[in-house]
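Down below is the structure, laid out as structure tokens.
Here the complex is missing one protein chain, while the rest keep their positions.
So that you can tell them apart, the chains are marked A, B and C in the order they are listed, and the count of residues begins at 1 in each.
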């Protein structure tokens, strides 16, 4: 239909109630707007800055909640994996396996994800060029899996800032469908506190620019109470702002589609 | 009317015929699309990479051509200045004085431009943050001139590349109207040849992202024969592609205006 | 004694003969110069740019060669690990476990390495600030292991270049002994070929600057035939240039020691 798709949900699966509550809201909004939707939730936070950061409620417990979300609302789900052994485990519960940006150069991990036959979402490393994602995509397709997407979550700019290079959208669309990870791209890493910062006031600006630049999908983390989320609270979208944002983006997409 | 405005023309005034020919074409297109238009042309190229690069046809000769364009088509004009003494000289011929990005920290130059009473267009230095443009704008307004605009032409990213930080648009709009310099932002400087490169295939992507991010105006250099232009041929828009591009951007702007 | 220490060897263990040949040469040189030496070799190359790049001769086979080098020349050895399960496996064969730069944010991996009781060498991520390594070091020491070192292998600068920030040396020495990875810091990643480039002619310059800036150790990959090495041939030091280089650096270190 030419509509963009949406990967969205909380950063981490903190429990069943919060996952269902967030999913229910997003499903309602995306159904209304006819936006293809995939529920996102991490079963484990494996790469936090500090050793005392929240890492999860238990792998299997969280994966079962992802399955429950999927069954309850009839939506596909996505989660990120960090070791080869995660691939087959997570593939039993979700529809899309995501390779985190820091890990996208790990050949074994990418190939293991590809071999599950699930869709593979490769996050562009903060240290990689758009052009270099061609080789990452090839690790999936050369493993016999053509279902691969690329998500851009920004590129390092100095030590404590990230920037989105929109020139990369047309480049990476040559290799696979391209998603803009709006909320993570607004992070500000390496803060002295050991807690990553963010600029959530810019979510609308970045999402609009992404749609205008031609992305196929958007990735946005959301929570009904970002300030009390167990991770990434600094850059998530408050859940109650989602509908207005997506409504606007749908209109923008429609105009963009009419131009080409 | 909520329409964006356009600063456009050739990089350098190479002669009267080419200036009039380019202006005529752009005036026709922008009249049709109701886009407020300012004709742009440099009377001198003062900061070329190499000493043997083209620097101009003569200052006064070029400035007179700018005035002729203005009188012929009843459009305002803009040119860039490089020394304090250029300010009063250029102000006799044009409506907008532009401070080049490399020179935007030169207090004397900015203040001299401000004192002419003309509109001052401050290019954001490739080495400056959006936030730091607040101080550059203040150099104009503290000199008693409230007519100031900011143009973003990209930020250094490594030695041989530039990137546009669209987060800067809402930031800089707090200080002054913001223009995206689409064509220069696609430059790739510091090439070993001593001639700056570019990626003109991305002009449409960048212009769309700029409009979506909320810029007030666009800056685009154009030429009927970029390959034979005397400067910046690597990134100018071919003149015959301007109408389709602006038509698309006008539609996009209309949608963006409807959202807020 | 105030001497710097050296981590050196081939990028990958390509076979027993080459490993012993390289170790023998370096041991002879470092014995002569009284430089504490640790033999380095990867048992697996897990994060190559392309799926068709060389990844190793077999994990256990390579680890046994590392043990043989250790027993033959009575030197400690270091290798890099990529998954939690690698930690205990590799710890049976080597003395120092290295966390690759891309993986230094993976808490599980760092903690698993710490729990082996071996020395842990944390490579600073190309996307991390010197200050942020404080939290990475804490993941080791909070796990009850005080034997941790930090190795700087450069920081991303644009898409295709890396730069060493020598300001980071005094900063990181507050957290742990600091090593400069001379050869990897001269890499040029994200080349269009999918093969990382390098600037080996600058090895001497960088090593000297590192010693002058106060590093505790140096990391340098070397091979008797870089052009035919199975990985990182673009930036390794030819083995026959090692003695002259280390002799010079020893003199420099002696002067530096005399200043403080």
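We take it that a contact is a pair of C-beta atoms (placed from the backbone, for glycine too) under 8 Å apart; a residue touches a chain by one contact, two chains touch by 3 or more.
These figures come from a predicted structure and were not determined experimentally.
Shown chains touched by the hidden chain across the complete assembly: A, B, C. When you scan B:107, B:174 or B:254 for touch with the missing chain, the hit is B:107. One chain is missing from the display, and on subunit C it is touched by residues 155, 157, 163-167, 169-170, 186, 199, 201-202, 205-206, 208-214, 248, 251-252, 254-256, 258-259. Residues of subunit B in touch with the missing chain: 46-53, 55, 82-85, 102-103, 105-108, 111, 125-129, 131-132, 134-135, 138-139, 142-143, 155-156, 159-160, 189-190, 192, 194. Not every partner is drawn; the one left out touches subunit A at residues 157-161.
To be clear about the criterion, only the chains that are shown with their structure count from here on.
The minimum number of touch steps separating subunit A from subunit C is 1.
At the centre of the protein atoms shown, by the Cα-centroid criterion, sits A. Separating the centre of subunit A from that of subunit C, both taken as means of CA atoms, is a distance of 33 Å. The mean-CA centres of subunit A and subunit B are about 36 angstrom from one another, to the nearest whole unit. Between subunit B and subunit C, the centres computed from C-alpha atoms are 48 Å apart. Residues of subunit A in contact with at least two other chains: 155.
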